[in-house]
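One protein chain is absent from this view; the other protein chains keep their places.
Right after this comes chain A.
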Amino acid sequence: MKKSSTYSRRDFLKSSGGIALFVGASGILPQLVSCSSPEEIEKVLEKHEVTAWVKLSENGDITIFNPASEMGQGSMTSLPMLFAEEMDADWSKVSVEFSPQESEIYGSPGWSPGTKMMFTVGSRTTNSYYTTMRTAGAQARYVLLHSAASHWDLPIAELSTKKSKVVHEKSNKEISYGELVSFLQMPASLPEFSEGQLKDPSDFQLVGKNIQRTDIPEKVTGQAKFSIDIRLPDMLFGVIERGNLHGSKPTLLNEPEISASKGVLKIIPLDYGIGVVANSLEEALAAKKKLAIAWSESKASDHQSQEIYGSYEKIAASKDPGRVLTEKGNVKQAHRLAAKTFTSDFKNDYVYHAQMEPLNAVIKVSGDLGSAEVWVGSQQGFDTKLGVPEILGIPPENVTIHLQYLGGGFGRRSMNDFVEECAILAKEMAPCPVKLFWTREDDMTYGAFRPLSLQRLTASTDAQGNLTGFSHVVVGDGGGLVASGVQNDHYDIPNQFAEWREASNGIRIKHWRSVGHGPNKFAIECMLDEIAKDQGKDPLQFRKRLMKNSPRALATLVKVEELSQWNKTTASDRAKGVAFVEHGSLGSGVCEISVDRDSGKITVHNFWIALDAGVIIHPDNVKAQMEGGIIMGISSALKEQITIVDGKVQQSNFHEYELLRMEDVPDDIETFLISSNSHPEGVGETATPMVACAIANAFLTLTGKKLRHLPFTPERVLEVLRS
């Protein structure tokens, strides 16, 4: 495997010899371009966008272009694997580069029919690119077959491919893809390749294998480039002071002092902050420290995050209905006719993304302000140019995005506010490039958090103990940010109802890994254990009965029962807890915990997961996603908490916002992947929401007490133990 790297769009064909195969580009005629003829490249570039999915060289080297962001989830390997599988490429000859950011060409099907999108969010990458990448790979293979057929003057139907070779078995002839380069010719048209014409999953040679990830070698030598690592000639450094009260407007009180500060080139006031551009990073940061700013009041000024739950309880209890999220049967009647009803509230504080690379971007605006180049680690967006054209008042085609590795995303980098800020600063400083740098304090204090929310659940059972009704009120800010994951399609509960009631506090909020699934699965899965306990039933057996009409979900539960040796008695100071989560893929998880009753500290000793994600492209990477998702889940469930006092964010850095460290990791996280030929589903967000509920359920078994407020800090645990 050769080192992958990013490349300048206009240079990428020139960088080496070989032939670019222009396939898979909608609306553009497929064609071949020789990469050794600069004039020809220029001619093609004038007519078309660069639309290659793959580049072939005479020596057999193959470059495949990855259209998704790489933030550690493995897209730089799994998507090219799909392409190479259908192309029958020899993986040892493959290297991978990011594709240009052009969604018409490189997008996968978007959320509304007929649209395309380059947006690495919602665990959609593998699911949405599965057919796109395979089709493009099959088309590339077809071009190779067609060319070999012409070269040999043989019918295409008699040819086959294998490991970067076209083979004619009858005559025992073969030619490598590299040797074919000089004979390549484009067919008049390319077949579309319906699903049925692509390989059957049981014939996959590469997909399903544990090959090494393409991005890892350069990530162990420090050579992998994140946008924070970009250095350009004449580059300037921008910083912005945004305060700790979201929505507040600044007035700069010491402009002369800042202007005179060493290295400062420009002060750029924004609605919500004061920008400073300087010659060096240390000069920019020194000037930022000296800023004297008067901050206005804002909508958030009165917000006290730890006292707000009383008002959320009132909203949950009020007669005013919210927005209906899901409705099945007649839940009111079920509650009315119930032999028994259960009601519980669940709460969760704000949490912060804490991606290890603080936000940053580098932008160079041309001297005439007519074009721009952007170096950034972004989860992209509906607009693949990330808002830059609007800020500069130039057409999208004049903005080139050089996507870099992301030092973590978790949803924060799907919001491109930092890219827009950088464009504002870079426009002022054109033609010098500007690196916009967020300190950790900026990143945390001006974060966009998973919203604080409250879940009120009411469940009813009939005289036989059957679960007949389940209603779920979510109170919080941000609609989908708090509402996702309320539906219980895999539990056979005849009457279900869920609604969202808005409570807005002026705090910046954003998708955070698993989004509403975190708080909502916590509530749902804890409620199930509460009912099972009341009925004296084993919580896992209780769920099995509820899943009787959902065989795939049930299979994960049955498997994790075996994997975790659920029925085996654990040490007397330990207990197990179970939870089920659907987030595209279906997963059941079991944890084993203990509690220090003096300190209130919970320790998670083990985690077992059984996952059904359809076709598994890259098994070891799916396991890595499970491990990471569980550890992020433990971190957030036990430790993480952003608090707001008088509207002001109280945490500024990792000494105040603690993440799980190595000493607190479980001994083991074991994942079993259930074999399936179904269309692949995302795996990045299925593990995290299992954790809080599995821990709380284990805690209920261990202590008989209910943890109902995230995070389960030692203080809260002690409070619950004493209650």
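Everything below uses one rule, namely that a residue touches a chain if its C-beta (ideal position, glycine included) is under 8 Å from a C-beta of that chain, and two chains touch if they have at least 3 such contacts; residues count from 1.
In the analysis below, contacts and distances are computed from a predicted model.
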item: Omitted chain (choose from "Glutamyl-tRNA(Gln) amidotransferase subunit A", "Isoquinoline 1-oxidoreductase alpha subunit", "Heme lyase CcmF/NrfE family subunit" or "ABC transmembrane type-1 domain-containing protein") - UniProt protein name; value: "Isoquinoline 1-oxidoreductase alpha subunit"
item: Residue touching the undisplayed chain, where the options are A:Asn66, A:Thr135, A:Thr161 or A:Gln355; value: A:Gln355
item: Touch criterion as defined above, residue of A:Leu406, A:Val560 or A:Met690 at the omitted chain; value: A:Leu406
item: Selected from A:Ala157, A:Ala188 or A:Met662 as touching the chain missing from the view; value: A:Met662
item: Sites on chain A contacted by the missing partner chain, in the whole complex; value: 71-74, 212-213, 215-217, 219-226, 228-229, 231, 237, 262, 280-282, 354-358, 405-410, 439-441, 620-621, 624, 627-632, 635, 653-655, 659-663, 665-666, 668-669
